[in-house]
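Removed: one protein chain of the complex. Kept in place: all other protein chains.
And now, subunit A:
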Amino acid sequence: MGPLTPFSDIDVPAPQPDATYRVRLLHRDFAFTGLKALLGAADHPKAGDRLAGLAARDEVEREAARTALSSLTVQHLFDRPLTDADGRVDDVMRANYQIDAAAFADIAPLTLGALKDLLLKARPAEVRRIGLGLTGVMAAALAKIMDVHELVLVAKKAKRSATARTLVGATGTLSSRLQPNHPTDDLSCVTALVYTGLSMGAGDALIGLNPAVDTLENVSAILAHLDRLRRQTGAPTQICVLAHIKTQLAALAAGAPVEIMFQSLAGTERTLTQEFDVTIALLDEAYAAMAAGGPLGPDCQFMYFETGQGSELTYAKHDGIDMATCEALCYGLARRYDPFMVNNVTGFIGPETHRDNFEMIVSNLQDHFMGKLLGLPMGMAPCYTLHSEITMEGQQVATGLLAAAGANFFMEVYLSTDRMLAYFDTSGHDDQTLREIHGLKPAPDFLAWALARGIFTEEDGEVVRGPNWGDPRLFCANEIEFERLARTVPGAHGFENAGPRPADTVSRAVKANLAIAREAIHADLDPARLGGIAFRRIASRAHDRAAHLSHPDIGADLDAADLAHLRPEHRDVQIVVSDGLSAEAIHANVPDLVPVLLEGLERSGARLGVPVLVPFGRVKVAEPIGDALGARVVVTLIGERPGGDARASRSMSAYLAFRIADEETRARAAAFSGNPAIRYEYSVISNIYDGGLPPVEAAGVIIEKVLQILAHKAAGNRLESLLATRAA
């Protein structure tokens, strides 16, 4: 791995005023002002672009934008770098201009349409060469004028492999990243999931865990554990803990086995620096540290990036750039570091970016195409949350197309349900099924290891599942050890298999849990199921479920008319109940919880307002209510986003919002938080349901915490700090 090109050496043309692109289709005239608008309108319809006002209004306008786009030359795009909200070329855009000048020179005069035709006709080596001459914006523009077959075909020609300890992404292979996440980083559960994944031939790209606690101590301990597992099993792969890059750098400096350095990327500098707390300089520092002291040595590829369409949009820091183009800009930045892996998790965020299967599938195909074309070893994680309309079947369609397109790897999340992040990804069963459908094998070193352990075997020259495939006991000393590990795995619906798939009993359990959990989101909040509690009903700005799910911010605001009727009451505590993302959680918990809460707070001397019911609300709806009613503390009981567990779909949280009403308290809160504009502090009590903190007991916990907040005039970390000081 060579030294990085000094960032100041990257030449970027000066920004130009927006051009207007005009097209006439039959009797309609269309005009698009600026490349950002043109790129946004040219894309397939997606929720995030609609939310940002960038999507075309109809199919004809979309096709008009594509027509205009395909007529532009590559040079035209080169000459017009997209700018941020202040009109400057940000660092992410600058990184995208680190291209192969010779390759660019060959294609600069071509229109995008002609370039697309060239890519469709060209041999793989030529496609790969051309790709290195493109910026992210150029790749995004190409993606928008390609159909599904074209996205698959060109991506397949642009196949890229990479090597860390082992080679991943060679033609004819399909690998996977094993993701043994656990809500509290229970290492026994991690072991169980690693054993299970390895037994399915998964994890040949990476064993990588998202930590629940991002501290040096915890991350180092997990790295040491993964390292022990790798050595004990002998699996030829690499390990990673996907902590913040600063934590990983500290771990590396402390001698932890940081074999692969991970970081999430964003397509705008504002998102990257303000939300992800990462700068180009920090990425450069991490690269240099790994090159100098990474345990795998300087000759391998060691950087790992994750991206996904929509993150810039959800932080409202997309600078007017559509989701696909932002995503391509991530790839242009990633390319600077010649990474070992890039993993795309489009679909992770929710319906505000991708509402349904079509949107998710198209975005995944675009992302894979753009990343591969730009020269990256792309793996894919087409995924979803239950509050979108994306389904497991849609995810499977995406993986089928992506496997055909030559994706380097998919994820291995056991039975598709991530136990920490409450989303749904591909599984080891999916990976093996796709291998069998598409005639693909694991990475070569890993395959040799797996053949020796009976995970795979060879029959008539074909690699097929062996006698130990899917049996994690393979790595256990005995049944006792397996049982001890297995009992720590949440959502373990069984370890039985049918061919490369889970046994039907297991699949039925998985799907039943998903169905029940999804139903909880789409159920209507029914006042008749709230235990006869007298509520006053106030509307949020989300007047229906579709708006509630696709516009997260409007559920935090009150309907203007209802807000106008609220007058200050100056009570100590105001209880607010909202369905949030699970009305069933409210039905299941409020009837037992709220009466105890009201009685307990009243008998403790607190003055209470009449409880408020806010359908389609979000957590921050506490603030306009607190402001309008003048309550000291607003207790918001709200349904949590369901994951893959049916019982947990009834899980509710209590957000205790302390309204900072005097300057002395504000000064203290500002000093503690570093936020001079702080208005509310929050304490949170979560996991309220009969399998977690039962509602009756939760009432007692909330009462105690509210009384502490009132007594100390503080909430959240500041309150806990005060209590700890007092206890000491």
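For the reader, a short list of remarks on this structure follows.
Just so it is clear, contacts are C-beta pairs under 8 Å (C-beta built on N, C-alpha and C of every residue); 3 or more make two chains touch, one makes a residue touch a chain; residues count from 1.
Please note the rule applied: contacts and distances are computed from a predicted model.
When the listed names "Cytochrome bc1 complex cytochrome b subunit", "ABC transporter permease", "Reactivating factor for ethanolamine ammonia lyase" or "Glutathione import ATP-binding protein GsiA" are checked against UniProt, the chain not shown comes out as "Reactivating factor for ethanolamine ammonia lyase". Annotation: of A:Arg50, A:Arg484, A:Lys620 or A:His712, A:Arg484 touches the absent chain (contact as defined above). Of A:His225, A:Arg270 or A:Arg641, it is A:His225 that touches the chain left out of the display. Between the chain not shown and the residues A:Thr67, A:Ser604, A:Ser673 or A:Gln708, the one that touches is A:Ser604. Only one residue from A:Pro183, A:Gly320, A:Gly400 or A:Gly494 touches the chain missing from this view: A:Pro183.
As for the chain not pictured, it touches subunit A at residues 182-191, 213, 217-218, 221-222, 224-225, 228-229, 232, 419, 476-484, 487-492, 592-593, 595-596, 600, 603-604, 690-697, 699-701, 703-704.
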